[in-house]
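The other protein chains are all here in position, but one chain of the complex has been omitted.
Coming up: chain A.
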Amino acid sequence: MYAIARQRILGQSFQKMRPAVSVLRSYSSAAKQITVRDALNSALDEEMSADPKVFLMGEEVGEYQGAYKITKGLLEKYGPERVLDTPITEAGFTGIGVGAAYYGLKPVVEFMTFNFSMQAIDHIINSAAKSNYMSAGQISVPIVFRGPNGAAAGVGAQHSQCYASWYASCPGLKVLSPYNSEDARGLLKAAIRDPDPVVFLENELLYGESFPVSDEVLDSSFCIPIGKAKIEREGKDVTITAFSKMVGYALKAAEILEKDGIYAEVINLRSIRPLDRSTINTSVRKTNRLVTVEEGFPQHGVGAEICASVVEESFAYLDAPVERIAGADVPMPYAANLERMAVPQIEDIVRAAKRACYRSVPLAAAA
């Protein structure tokens, strides 16, 4: 846990150095920009005030204002009975959250990072995900597990794993991964209102980024349906699927590809389970080529599932093999240059898209 304290201090200074990227959108009623952090905070605030059964639980969510300041101000507003600082006992407090959810309370359990959720994974899978099935519908578990997922900057192997594919393989869980502020607000509100266990995978490096949001996003009843992907950018030549931080990279790659005359369609998955197979397949049937992008380990990853789904349903429409971009098949190294190589970069996505379009020599070696 020392590493996380050090990383918090470093991470915050990191965020100051990194320019806030605002991706251009063509909203008619745009203008207001909020960070993902504020989006999550406002979503939690609104849901807690709307329903007294919602409460927060996790390490440092209260007096510390949240390890990443997501829960800032909520302790003052709702008191220590609804914003609980827990001891460092993931297995214990996750189980307590599940037990409370059995009785209809709506806990939002924060893991400081999803790496620590491995200490509690028995409760997430065995007590939460499987309970509705084992009890034949008598006991539903309206709980949300949220926290940062995936690689941050220089935090080493034990703090950088992406858990999307692990949780998404388990029936009984819903797994969501937002990209921008609109996703963050809408999906978190939907997750809290959902009667099933939801794993909500955020990204630490996105917390500080601002995105423009429309007025309807800021409305307190705004909700995004679980299980629908969003087409962030329309195109006709190649489909690129991504989630979380990789959506930003995919969009930038699409801009670069446009200069070479390749118009990429970028799909923001939003929901890893249930996976929006129909949107992905419809897009592939239109473009005939697919590149899947994710940050996690390649074997048995989200890209593997998407590839299998497309091969099962749209094989005849594919003009090229599916390209799978994932993190390197190694535990995350610490050195900055090695870390850069272990995580997909924009150039990798561009190269893969060009390969799918037969525009370059296949399998260029990594630099």
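By definition in this document, a contact is a pair of C-beta atoms (placed from the backbone, for glycine too) under 8 Å apart; a residue touches a chain by one contact, two chains touch by 3 or more; residues count from 1.
By our rule, contacts and distances are computed from a predicted model.
Per its UniProt entry, the chain excluded from the display bears the name "Pyruvate dehydrogenase E1 component subunit alpha", taken from "Pyruvate dehydrogenase E1 component subunit alpha", "GINS subunit domain-containing protein", "Annexin" or "Glutathione S-transferase".
The omitted chain makes contact with just one of the residues A:110, A:194, A:237 or A:265: A:194.
Shown as candidates are A:36, A:100 or A:342; the residue that touches the absent chain is A:100.
For the chain missing from the display, the contacting residue among A:126, A:282 or A:345 is A:126, taking the whole complex into account. Looking at A:70, A:224 or A:291, the residue that reaches the missing chain in the full complex is A:224. Taking the whole complex into account, chain A touches the unshown chain at residues 52-53, 55, 81-82, 86-87, 89, 91-105, 122-123, 126-127, 131-140, 142, 171-172, 174, 186, 190, 193-196, 216-217, 219, 221-228, 230, 271, 274.
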